[in-house]
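One protein chain omitted, others in place.
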C-alpha cells in the first residue's frame, strides 16, 4: 500500500505537471481538490485518465470520480479494490 | 439613430433536413435526427449517438451546387448548401447586386477531412492529392471557398468562440449594419462531425450514450451534431428600398463573459443571466413579452443547471416557455447559434413552440421544466435564443416578429 501511494504521488505530479511539488509534500489524506493541492475539474478528468492508462481502471461517471479522487488514500484504496488479490 | 436589422433570408442543413422546410416538417413530426455515424472513422460508431447529415460528400456536392473536386471539405459543402438556400430565399440571384458581407463561424475548420490524411501530410514519404487538404485545416478555408464560389468580395470574417460562434457571427454582422459599414450581411456557421471533436467531448466525459435529455434530472451529457445555417441580415433602409421580404426583426443581442472556468459555466449562470438580460434590454422588450426561449440546453450536467438558474433569476416565477432543440439536431457547435436562430424565426412565423424531446424528470436544482409537447397556434412575438461556449463565452439573441 505504501509503495502504491508513493508511486501514485509521483504519477500525479507528472500527469498534472505539478512542478514545484514533491511526492513527500502530498499528505495521504489531504484533499486533492479545492484547498489541498488546488486542483480543479479538468485535473479530475486527467486523474481519471491516469487511472485508465496506468492501472487500466475506467471510471465512467464523473460523480463517482469525485469520490475516488478525494485524496491519494482514496485513490489507492480504489486501485487496490480493483486489483486481483 | 442606428438602423434596425431585419432577417430576409434563411438557409440550413441539419440531421433533420436539407433545407428550412424539411427542418420545420421534422420539428412538427417530433422526429429526432440522432442516430449513429456512417461517415466518421471511430471506435464509438455504435456507442455514441450523433446527429449526422444523412448524405455522403458526393451527395453534398450536388446540394452545394458544384461538381466534385479536391480540397472541398464536408464543412465547406454543408456551408455551401445552406448558403445557396439562404440567398435563394432572400431573392439574391447575384451577390454583387448590393455590397454584402459574409461572417462565418467554425470551431475546427476542415478537420473532418484533414484528420483522415493528417499522418500522410506529416509523412515525407507520402505524396498525393491529399496535399490539397493541407490548407483546409484552418477555419478561414471554408469561409473563403464559400465566399469565392458565391462571389462575395466585400467584408469577410470567421469567428471561433466554440459553441457560441455563429451567435457571435450574427451579432457582428448586425453591428456592422448598424454602424453603416454594409447594408447587407450573410451570417451563420458551419460544422461537420469529426473524430477530433467526438473524442474531445468524450474526454471531457460530456457525451450521453443515450439520446441527450436536456433539463432532465437523469441527463449525462450532450450528443454532437453537424450542419450549417446562414441568415441574410439587411438594414431597414436597404430592405425597404430593395422591397425585401422581411421574415423577422433581429432586435437584441449580447455577448458577456463569465470569467469563471475554461470549460464549465458558473453554477448560478452569471454569464447566461447577464447575456439574456442585456439582450432583452437592447430589444426594448419586457420580461413579460418573451414568448419562447430556445435554450442552449446541451444536456451536460453543468450547462442545464447554470442556464436554468439564470432563467429563474431573470424571470422569477414567470419563466417563459422554453425548450432545447438539441435532441433534434445534436449540438452542432459553431452552427448551433444560427440553426437555432432560424428555429426562432420559424416559431414566430408559424406560431409554434418546439418540444424538448426526451424530458421525463424535473431537475432537483430547478423549479422549472421545458415544453415537452409540440404547441401549435401560439402567439410568438419575441424569442430569446441562447448559445454558450467554452472560455465562458455567452451569447443571447432576441428575435422579434416584424410589425412594420
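We just call them A and B in the order they show up, numbering each chain from 1.
Quick note on the criterion: a residue touches a chain if its C-beta (ideal position, glycine included) is under 8 Å from a C-beta of that chain, and two chains touch if they have at least 3 such contacts.
What we mean here is this: contacts and distances are computed from a predicted model.
A.B. asks: According to its UniProt record, what is the protein name of the omitted chain, chosen from "Histidine kinase-like ATPase domain-containing protein", "Beta-ketoacyl synthase chain length factor", "Xanthine dehydrogenase family protein molybdopterin-binding subunit" or "ABC transporter permease"?
C.D. replies: In UniProt, the chain that is not shown appears as "Beta-ketoacyl synthase chain length factor".
A.B. asks: Among the chains in view, which touch the chain not shown?
C.D. replies: A, B
A.B. asks: Tell me which of B:8, B:76, B:89 or B:160 is the one touching the absent chain.
C.D. replies: B:160
A.B. asks: Please pick, from B:91, B:351 or B:391, the residue that touches the omitted chain in the full complex.
C.D. replies: B:391
A.B. asks: Out of B:175, B:277 or B:362, point to the residue that touches the absent chain in the complete complex.
C.D. replies: B:175
A.B. asks: Could you list which residues of chain A touch the chain missing from the display?
C.D. replies: Counting over the whole complex, chain A touches the hidden chain at residues 16-20, 38, 42, 45-46, 49, 52-53, 58.
A.B. asks: Determine and list the chain B residues touching the chain excluded from the picture.
C.D. replies: Missing-chain contacts on chain B: residues 42-44, 106-107, 115, 118-119, 121-122, 124, 131, 134-135, 138-140, 143-144, 147-148, 152-162, 168, 172, 175-176, 179, 195-196, 199-200, 202-204, 255-263, 270-271, 274, 389-393.
Convention: only the chains that are shown with their structure count from here on.
A.B. asks: For chain A and chain B, what's the span in angstrom between their mean Cα positions?
C.D. replies: Computed from C-alpha means, the inter-chain centre distance equals 38 Å.
A.B. asks: If you look only at chain B, which of its residues touch chain A in the complex?
C.D. replies: It comes out as residues 203-205, 220, 261-264, 301.
A.B. asks: Quick one: which bits of chain A touch chain B in the complex? Just the residue numbers, please.
C.D. replies: The touching residues are 40-42, 45, 48-49, 60-62, 65.
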